[in-house]
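One protein chain is absent from this view; the other protein chains keep their places.
Naming follows writing order (A and B), and every chain is counted from residue 1.
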Amino acid sequence: MLFKTKSFDDAPVVLSIEDLTVRLSGVNDTVRPVLDRISFQIRAGETVCLVGESGSGKSVTSLATMGLLPKGALEVSNGRIMLGETNLLSLSAGQMRDMRARNLSMVFQEPMTALNPVMRVGAQIEEVLDTHMRLSKKEKKARVLDIMEQVHLPDVERIYRSFPHQLSGGQRQRIMIAMALILEPKLLIADEPTTALDVTTQRQILSLIAELQEKHGTAVLFITHDMGVVAEIADTVQVMKHGELVERAPVETLLRNPQEDYTKSLLRAVPSLTPRPERVSKPPKGGPALSVEDLNKTYGSSGWFVNRSTTLAARDVSFDIPAGRTLGIVGESGSGKSTVARCIMRLIDPTEGSVRVAGTEIARLSRADLRPHRKHIQIVFQDPFRSLNPRWTVGRSLVEGPLNLGQDKASAMARARELMALVGLPEDAVDRYPHQFSGGQRQRIAIARAIAMEPDVLVADEAVSALDVSVQAQVLDLLDELQQKLGIAILFITHDLRVAAQICDEVIVMQKGRVVEHGKAGAVLADPQHPYTRSLIEAAPGRAWDFANFRELGALAAQ
Amino acid sequence: MLGYILKRLLAVVPVIVFVAIFVFLLLRLTPGDPAAIIAGDAATPAQLEKIRASLGLSEPILVQFATWIGHLVRGDLGISLISNIPVTELIGQRIWPTINIALLTICLSVLIAVPMGVIAAWKHRTWADYAVMTFSVLGFSVPVFVIGYIFIQVFSIQLRWLPVQGYTAPGDDFGKFLSRAILPCLTLATIYVALIARMTRASMLEVLGEDFIRTARAKGVGETLVLFRHALRNAAVPILTIIGTGFALLISGVVVTESVFNIPGIGRLTVDAILARDYPVIQAMILLTSAIYVFINLMIDVAYSLIDPRIRY
Partner (left out) sequence: MSDAMTPASRLQPVLGLLSLPGQMRRLGGGPMIAALVLVLIVIAAIFAPLYIPHDPLTINATQRLKGPSEMFPLGTDAFGRDLFSRVVMGARVSLFIGVGAAVVSVALGLAIGLVSGFFRLADAIIMRFMDALMAIPSILLAIALVALNGPSLWSVIAAITLPEIPRVVRLVRSVVLSVREEPYVEAAISLGSSMPKILWQHLMPNTLAPLTVQGTYICASAILTEAILSFLGAGVSTEIPTWGNIMAEGRVYFQIKPSLIFWPGLMLSLCILSINLLGDTARDLLDPRLRKREG
C-alpha cells in the first residue's frame, strides 16, 4: 500500500480553526455542545480527512466553515475560523457570500439533489461567475466549457445544455466539482462526496479531486466515514467522536500505529477484503433451501400509444443455497441485485423462471396461495428507520407473522421475548416503540421479526449498508451466529465487497441484470475471472491494507 | 412535449364524459317526476306536457341520452324553459362581465398572493409570516358575501368612494368599468389570495430546505436570487396546481359576488335559472363551468412541463 507521504510543513496555512464550539440554538451552556473546542489547520495542497461515525460532528465542522449552519438550529458559540488572515466568523453575510466559491468551496454528498433540477447545468456553473465577476457572455461560456473539460466530462457542449436529471450521478458530481473549482478557491471542502456513488465512479471522482488539487494547489478538507477512502487520499487524518477531535496524525502513522482506543476500534471494525475461510463441515443433506432457475424480470411493456423500450432488470439468474450457507449477490446500483431479491420474495412478480423455497415452487403461485409459503422465506431491509411500523410496539411487530400462522397470542409474545434475547436486546424491548431504539438495534429487531417465522431462507437486502462500521460488524456477527444456531440459508444482497467477503460462502457478481461471475467467495474475490469483477475489486478503496490488523494485507502470509 | 400534451388531452376525455353523464342523470335520477320538479307544485297538466316534450322526457332514457349528446356535440344546449331563448344565446349575452371580472381577479390575486407567500416563507416565524398566515385564515373564514357587504358598507356607503352596485362594460367606459369592478374583484380575490398565499408559503418552505438551495448559497448567490431564481421556480408546480383547483372556488365566488354587486354575468344567470328550475340552463352552466375548469387545469398541466424539464416525457 502506497500512502501519501509528502510533508506540508513549509506550505502556507490556508485554513486554521481555533477552539471552534458549536451549540444547538437556544440551549444554555450546560448541554453538551455539538462541536467542542475543535482546533486544526490545513496547509496549501494538503488533504485533511475528517473521519468519524454518524453524529461525530464532522459535517457540522464543514458547514460552520462555509457559514451554512442551519439557521435557528445550530450556532457557533466560540472560536475562530481563519481563512488566511480573515476570521470568517467576523464577516457580514454579504462579505461571507463574497468569500464563497471565490476563496472556499464545497462539494456535497448527494449529487442527485444538490443541483437545481429546473436549471441547465451550464447555467448553474455560469451562475458562480455571474455572482463573483463581470465577464462577457462569450468569455463566460469559454470558462465554463474549460472547467467542464477539466473535470473530464464528455461532450461538454451537450452537457452544458443538459438538465441535471439527464446526467448520471458521477457526471452530476463532476458538475458540482466544476462549480466548486471554477474560481480556483484556496480551500475545497468535500463532504462525503463519493458516498452516494458506486465504487467504480467513486474511484474516478477521487482521482479527479486529487488531480485538480495537484494542478491548482488547493487545500482539501475531506469528510468521510470510509477508512478505505482515507487510506487512498489523505495526507493527514483527524478522527472525530461526539464533537471532539480524538486523534490527528499523518495517514500512514494513523493506520499503522493508532494511539487512541477509539481509533483502534474504528479500524478494527473495517471488514477485511480477504474472504472468510471456507467452512469445512458439509452442509446438511437434503435439497437446497432456496433454488432459483433462469429467473427473468423485464420492466415496462408497450403502452397503448407509445412503444416504450423494455428494460431487462434481471436475466437468466440461477443459483442454489444449501441450508446453513450464505450466498452473496454483489453489484453496483442498477445491477439487478435487489430486483432478484424482490422477485424471490414475490414482492414483485418475476417475468419468467422458477423459484423453489423449501421444495415448493412459488414463482407462479397466486397471492393468496402464496401466503402459507411466506413463512419459509423472510427478508430484512436496508433502512432500519422505515422497516418497522412506527405506530406499533416492537412486540406487536414481532408477533404479526406468527399470528398469521395461527399461533396464539400469548405463546407468540413469549417467543418474541426469547427472540429479543437471541438478538441481544433486553426482553422488555417488546413493550417499546421503534423510535426508542438506534439504527443497529432496529435492524436487530427486524432480524428477530424475520426469525420469528422460523424461515428456511433469510434474504438480507443491503441489511447493513445504512449502519456505521462498528454496528455493521456487530450485525454481521449476529447473522452468522443465528445461522449457526438455526441452520438458515442466507441470501445476502450488498454493494460492498468487504461485507460480502466477511459473510458469504459463495458470491454472485451481477452487472446490468446479468450474472457475470458465480463461484466460491474465496475464488471470486481472490482470483476474479470476469473483467467487471476485477474492476470492482480494483476500485475498492484501500484494498491493499488490512485495517483491522494495522498492516498491509498479506503481511501475515509473508511472515 | 407534443406527446405529453396529447396524453393530457386524452386523459381529459373520460372526465368530460363522466361530467356529461352525471349532469344528464342529475335530473333523471331525482325521485319523482322530473317535469313536476321543474314546473313546481302549482303546475297545470298542459305545462307539464310542454316540459316533457321540450326535454324529451317521454322517450326511453338511452334515447334521451343519445339525443341530448347528439345536440351537445353540435353545440346545441337546448332552449330556456323560462325565456324561450336558446341557452347558447343566453350565455353569450351574459358571459362577458363574468370573464372580465374573473380575469381581473386572477391577475390581481396572483400578483398579491405569490409575493406574500414568498415573503412569509423567507421570513418564516417572524411577524411578516404570522401576518400573512392570519390574513389567510381570515380569508378562508369570512363568507364571500359578508366581505362584499363590508366593502360596500365601508367604501361605498360610508366613504362614498365607489358606486354601490352595477356593471359597465370596459368597452363602453373603461374608467367606469374599473370603478365598478374593483370591489367585486377585491371581494372575490380575498379567498383566492388566501389560498394561493398559503400554498406558496408551504411550497417555498419545502423547497428552501432542499439541498440545491444550500448549493446555491455555497456558491455565494445572494438571497433574492436564491428565493426567486432557485426556490420559486421549483415551488411553482404546487402553486400552479392550487391556482387551477382554486378556480372552482372562484366560480362559486362569482355566483355569490354577482348577486351581491348586481352584475349581469353568468353567475346571476345560473342562480336565477336554478331558482326558476330552468333545467336546460342549469345543465348547460354546469357543463360549461366544468369544461372551463378542466380546460384551465389542462393548460396548467402543460405549464408544468414548461417549468419543470423532468415532466417532459
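Throughout what follows, a residue touches a chain if its C-beta (ideal position, glycine included) is under 8 Å from a C-beta of that chain, and two chains touch if they have at least 3 such contacts.
None of the values given here were measured: they were computed from a predicted structure.
With the missing chain put back, one of A:404, A:484 or A:549 would touch it. Which one?
Residue touching the chain left out of view: A:404.
Just one of A:315, A:375, A:498 or A:518 touches the chain that is missing; which is it?
Hidden-chain contact among the options goes to A:375.
Using the document's definition of touch, tell me which of A:468, A:505 or A:546 contacts the absent chain.
A:468
Check each of A:244, A:352 or A:383 against the chain that is not shown and name the one that touches it.
Of the listed residues, the one touching the omitted chain is A:383.
What does the interface between subunit B and the hidden chain look like in terms of residue numbers?
Residues of subunit B in touch with the missing chain: 14-19, 22-23, 26-27, 30-31, 37, 125, 133, 137-138, 140-146, 149, 152-153, 157, 198-199, 202, 205-206, 211, 238, 241-242, 245, 248, 251-252, 255-256, 259, 270-271, 274-275, 277, 282, 285-286, 289-290, 293-294.
On subunit A, where is the contact patch with the chain that was removed from view?
Residues 24, 26-27, 34, 53-55, 59-60, 63, 70, 73-74, 109-110, 192, 195-196, 225, 345, 347, 367, 371-372, 374-375, 377-379, 381-383, 386-389, 391, 397, 400-401, 404-405, 435, 439, 446, 449, 453, 465-468 of subunit A touch the chain that is not shown.
We adopt the following convention: only the chains that are shown with their structure count from here on.
Which whole number of Å gives the spacing of the CA centres of subunit A and subunit B?
Subunit A and subunit B have C-alpha centres separated by 50 Å.
Subunit A touches which residues of subunit B in the complex?
Touching subunit A from subunit B are residues 3, 6-7, 125, 210-212, 214-222, 229-230, 233-234, 307-310.
In the complex, go through subunit A and note every residue touching subunit B.
My answer: residues 66, 68, 72, 97-102, 105-106, 108, 110, 113-119, 127-128, 131-132, 163, 165, 176, 179, 305-306.
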